[in-house]
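One protein chain is absent from this view; the other protein chains keep their places.
This part shows chain A:
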């Protein structure tokens, strides 16, 4: 990220870049029509935008990860969380999790696995592969509320961290501007953070890497 871009970051004078209740967009994957209806309602009632799909393959298609160039337009519908059933015909929830974590674009999206079976090795396997959490079916409102809070908390913490470090480093940059400093040559940022929109919801890990880029300016 070029030095000039630091100046363009929105740093409100009042406080941190806290975003008040942006809507999470959740992609819910389940082969059961009954479970899709229930999870959709659970998420909607928890103030989330929801897209439901019936299979791992459809989920990959929606995300544009299936190699079909025609689906790339859908990537504009940013997904903040993926909730998927474990046991599905074809691609299991675990297979889907792996594919998402292998993707450089989507690996930062939190993935939650749901299963009707409380099989410890299965749960461990999913958590090891990077799943954010594991929900035992039947899913209840309290489960969804908990997951949402977890995701929102992660996002808010990373926004705050970035905001504080922005202000600090910006102040230091201004101090340094008068004295000669080595010209930084940072690599281009891969962050998709849109700094003009308070509503956009950068994923936690992407924010962290942007933070690292700022520290190269010291």
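Odds and ends about this structure:
In the analysis below, a residue touches a chain if its C-beta (ideal position, glycine included) is under 8 Å from a C-beta of that chain, and two chains touch if they have at least 3 such contacts; residues count from 1.
We adopt the following convention: contacts and distances are computed from a predicted model.
The protein name that UniProt records for the chain not on display, among "RalBP1-associated Eps domain-containing protein 1 isoform X9", "Eukaryotic translation initiation factor 3 subunit F", "Phospholipid/glycerol acyltransferase domain-containing protein" or "Histidine-containing phosphotransfer protein", is "Histidine-containing phosphotransfer protein".
Check A:35, A:108 or A:132 against the missing chain and you find that the one touching it is A:35.
On the side of chain A, the interface with the absent chain consists of residues 32-35, 37-38, 41-42, 45, 87, 116, 137-141, using the contact rule stated above.
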